[in-house]
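The other protein chains are all here in position, but one chain of the complex has been omitted.
So, chain A:
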Amino acid sequence: MDTDSIHSGYSHHSNRSRGSNKQSERSSRDRHKSHSRDSSSRSDKNVTISASSAQPQQPDQSSAPTDAQDDNWGETTTAVTGTSDHSLSQEDLAGFGKETEGPVEKLNCVRFLPLALTLILGLLVLITPLSFLVLPQLMWPERLQACGTACEGLFLSLAFKLLILLLAGWALFARPGRASLPRIAVFRALLGLLTLLLLLSYWLFFGVRILDSQDENYQGIVQFAVSLVDALLFIHYLAVVLLEIRHLQPCFSLSVVRSTDGETRHYNLGQLSIQRAALVILEHYYKDFSVHNPALLTAAKSRAAKHLAGLKVYNVDGAGSDAATAQSRAKIAAAARQRDTSHNELYYEEAEHDRRVRKRRARLVVAVEEAFTHVRRLQEEEKKKPPGDEMDPREAAQAIFPSMARALQKYLRTTRQQHCHSMDSIQAHLAFCITNNMTPKAFLESYLMAGPTLQYTRECWQTRQWTLVSEASVTSPLRHGSEFQLKSSDFSLVVTSKAIPHLKLSEEYVHPKSHKFVLQLQSETSV
């Protein structure tokens, strides 16, 4: 085992220095290599990290082989052979299939409960006025008075109002729930209860006053049904105001800080409950915050570990009651007295890293620009001639990819982004850029800058399971100074809210003719 790992390590180093000699045999060997051996052989210079970054939070078996391929595709794709491409894509597909099973299992029926309740309520709302109209006709048709023109006018208005109510209800309520919140949505529950109460009271009235006494005045009955639909329309108006309009006017400014790297954003929200505010913030998080990259944090952690491990405290006088505080104070004092040169190391390490990143970036930009010059869109007149080497975008991307693959992989490794981009995603992006006539700079932009989380494929998304940690009840409304936390599996977002101050605007009238000027050529002072 030992000789095997050393041997593979040597070939790894030699391959990097020399070039692309034994591509196929290295690729097959690397694919079977375990991931820990990969990281140990590669971490020659820096203290970091492939081990911690590549271990995903969910115990996903599929990501290990894909990561091994990701880290090596730069060296293996200089010569594009049919076999290596196909085999890689098959394994990627297998990994993809395994991963999508996870979220599907978490889908349970509770998500659809509110929608089901809404549908039932909607059905009741539809049936009730119609049954008010139809039941008298069925139960005592001979005694009913004939329906005059006013009555028929009422039929028409009832039909249109019902149609409007149904359309409005569909627009407002029949939407798939965008999230499952920890507690019930208070306003929705209240509105549902109100509607139910209204329907119940109308049925009661109908049953007691009309069915029991078998009223003959059909016009009165139709007016009764129309009044019910009017009341329902007003409840719908109340729903629109409470659910949609009330929280549009911004009242609070929330600052969201990510706990791992301190990235901060501010959002203006209206009067929302804490759980709804958390939902809005999460939706903004996925598009505003740059993707969470745990590989960038390991340097700080290693420095912290060195600080802690530097001093050991031995208790010579026997165990005292305040041993812990005395120990920590002694450690702090000793550390302050010690001449700590870790700041020096940090400075030079960061300068070196910046230089290395800039060098690799320059090579990458040149390689990509050169690769893009090889591909050209087929002109109209060339299409009529017998086709030479026509390719669709995917094939064109695969053809020019190997010339830039090595430079791109080296750059991603230096900036520690290699786990966010798989070879397939890069080729797909390249095909997309070629199809839309983008420049090399446009293609590179998503790799040079860390984009928002939505930009990356699902493997890079941490989790969609968030925990809301709050001292106040999550259905209570936001207030000035309320704080809560949104915990994910490896970082948390700390949110504090401040009320937007009451602004006092005053006016100052400027007469349009009051703008007069004199030229000051030379100042002249009288003495």
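Here is the rule we use: a residue touches a chain if its C-beta (ideal position, glycine included) is under 8 Å from a C-beta of that chain, and two chains touch if they have at least 3 such contacts; residues count from 1.
One rule holds for everything that comes next: contacts and distances are computed from a predicted model.
Student: Tell me the UniProt name of the left-out chain, picking from "Phospholipid-transporting ATPase", "Tax1-binding protein 3", "Mediator of RNA polymerase II transcription subunit 18" or "phenylalanine--tRNA ligase".
Tutor: The missing chain's protein name, per its UniProt entry, is "Tax1-binding protein 3".
Student: Based on the whole complex, identify which of A:Val316, A:Met449 or A:Val527 touches the chain you can't see.
Tutor: Candidates A:Val316, A:Met449 or A:Val527; residue touching the omitted chain: A:Val527.
Student: Over the whole complex, note the residues of chain A touching the chain we left out.
Tutor: Touch with the absent chain occurs at residues 521-527.
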